[in-house]
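One chain of protein is taken out of this complex; the other chains stay put.
Think of it as A and B in the order they're written, each chain with its own count starting at 1.
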Amino acid sequence: MIASESDPAGADRRVQPAAGILEVRDLHKDFGGVHALAGASFYVEQGTITGLIGPNGAGKSTLINLVSGFTPPGSGQVVYDGEDITGHSAHQIARLGLVRTFQLSSEFARLTVIENLLTAVPDQRGSTVLAALRGKRYWRRAEEESVARAREFLGRFGLTDVEDLYGAELSGGQKRLLEISRALMGRPRVLLLDEPFAGVNPTLAREVEDILRALRDEGMTIVLVEHEMGAIDRLCDTVVVMAAGTVLAEGSMAEIRENQEVVDAYLAG
Amino acid sequence: MTTAWQFYFITLLTYSGVNIIAAWALNLQYGLGGILNFAFIIFQAVGAYAAAVLTLGPAGGITTFQTYVGGAHLPWLLALVVATLAGGVLALLVGLVALRPKRTDYQGMVLLTVAIIAAVVVTDEKGWLNGASGLVGVPKPFNESLGLGLIEYGWFYVGVVAVAVVLVFIVIHLLTSSPWCRQVRAMREDPVAAEALGLNVPARRLQVFVIGGAIAAFSGALLVGYIGSWSPGAWGPGETFLLFVCIVVGGLGNNFGAAVGSVLVLTVLFNGLAYLPIFSYTTAAEALQLVLLGLIVIAFLWFKPRGLFPERRRRFAFPSAGPDRGTAVAVEEAR
Partner (left out) sequence: MELNLALGFGLVTASILALGAVGFTLQFGITNIFNLSFGQVMTVGMFAAYLINVQGGQSLWVGVLGGALAGAVVSGFLNKTVFMPFLRRGVSLDGIIIVSLAVGLVLENVMLAFAGPSFKAYNQPRTHSIHVLGMILTVQQLLIIGISVAALVGLHLLLRQTRLGKAMRATAANAGLARTSGIATDRVTMIAWCLSGALCGAAGVTFALNLATFDTTTGSSLLLVVIAAAVFGGVGQPYGAMLGALVIGLATEFAALVSPNLKEVIAFAILVVMLLVRPDGLIPSAATKETMGAR
């Protein structure tokens, strides 16, 4: 499953064999003297759902920003699929298949729903200047295929009816769905979801949970930051508890509940 | 029609064509790309200067009264191409610096400052492009070989500009109807989210900036071929604002709107009055015209922020199952 383990020689960019598809090693990050991350380490197995929990200010958002390339790291390493991606730019990381969503909805307001999805197709034909100048004939076929694929996702997320609405015209819940389906259009291998259930009504949230579970069963790896413990409990194979910029505990939800330290620091509070 | 009136319409039509091209370029940069290019006019200026010096011939000789660098006797079409490239190169250099801040309003401030520095430097350095007096006596394209009278030549040049407008429209249309432009618009809406989806936002911004800069320069080269002179007075930061007014009025992100806006604002409201053969212009009249212009912008941004012709909502026709798959792609709906 993990190439690096069966490949002792290693390619140039290989670092120490990674324990999972995504591994975070001793990450540090300071913001003007505040230690947002102070040595966070954990790993994520392929094909699992990992929940990242912890009180506000524990460093979850900083961690996501750092892993996805939006914040330059202080020190430490991010290893994705056996490759050290620390310090890569955000779009490079996304292209490698590590795609994130945002806490605040970030739909493209003046693009239609289906255009939102089409934007995410990697190397869409006609998305370079020269290809655009070759005209519709050159990219029409590929565009049709992407439209068809986008419609599959829209169907899956119940957005078919709003295909032609602008992003700004959707409800809060629909925007979250749009964002997840848009991320999926990029054919990610790892999906980083920053509070995907915020502002989503419970019924819809359950549907999203089902979709996420189905995606995992298809082999997708999902990491999510979430405050709603019920969802974490139902969804996650592994839970990583963060506090004060470090990882306090790691394990299944049942194990976490047993952990007195965690209960004291977080769950009980 | 009297000669004066013919001349009036020739001037008006030439300016309109040039302005439509410029408005399309700015619309690409700001309307679609979200780049607040307050330096737009310097790209038109560089095209005009390049076309001027490349056709004026080497400095000295009969043109000793003006000094400039890079003089040559290039055929006009070649000069036009080089001028266009010069705009692209300048945009690349400026863009590499000015587009670095993350906030687009900061980018706009840098660009505004660059525009003012450029005007100060070109005005002060008399040796480069003849300073504040500017360049005069720029040869009229094809004039010698055609041997037409003044008015006939004027109508000929209107034709040249019309061809140029069509050419630029084809390029702009190909670009703005493509998947590339969809990504450009996404970047305008939310650059951070676009980056998270794997789009190289800085690179794409630069592409938009360079293409817009080249087209702006192209428009400048066309303009100087008609008026025959070019000086810092023609390209103050205020001129950039006029083009912003055009695209705000016409509709940000809509090429048709940009063209209509430039005709309404610049041809009808501005040049239409300024070049009327029967109208004597006073400072107060000009000032009130600008007051009106400012009020129009504010009124539009308040009452009709999307302009007369808002950006079109692109719909995708349902793919047909049959062998003819030709109808499936974006059908634009005019709203």
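Note that a contact is a pair of C-beta atoms (placed from the backbone, for glycine too) under 8 Å apart; a residue touches a chain by one contact, two chains touch by 3 or more.
No experiment lies behind these values; they were computed from the predicted model shown.
Within the complete assembly, B:I117 is the residue of B:I117, B:A132 or B:A317 that touches the hidden chain. From the options B:A59, B:L85, B:M109 or B:A234, the residue with contact to the chain not on display is B:M109.
Considering the complete assembly, chain B touches the hidden chain via residues 34, 36, 97-98, 100-106, 108-110, 112-114, 116-117, 120-121, 124, 192, 238, 241, 244-245, 248, 283-284, 287-288, 290-291, 293-295, 297-298, 301-302, 305.
The rule is short, and it goes like this: only the chains that are shown with their structure count from here on.
A straight line joining the Cα centres of chain A and chain B is 42 Å long.
Of all residues in chain B, those touching chain A in their complex are 171, 174-175, 177-183, 185-186, 188-190, 192-201, 207, 211, 253, 311, 313-316, 319, 325-326, 328-330. Listed in rising order, the residues of chain A touching chain B in the complex are 68, 70, 89-91, 94-95, 99-102, 106-112, 114-116, 118-120, 122, 124-129, 131-136, 139-141, 143-144, 147-148, 163-164, 166-167, 182-183, 186.
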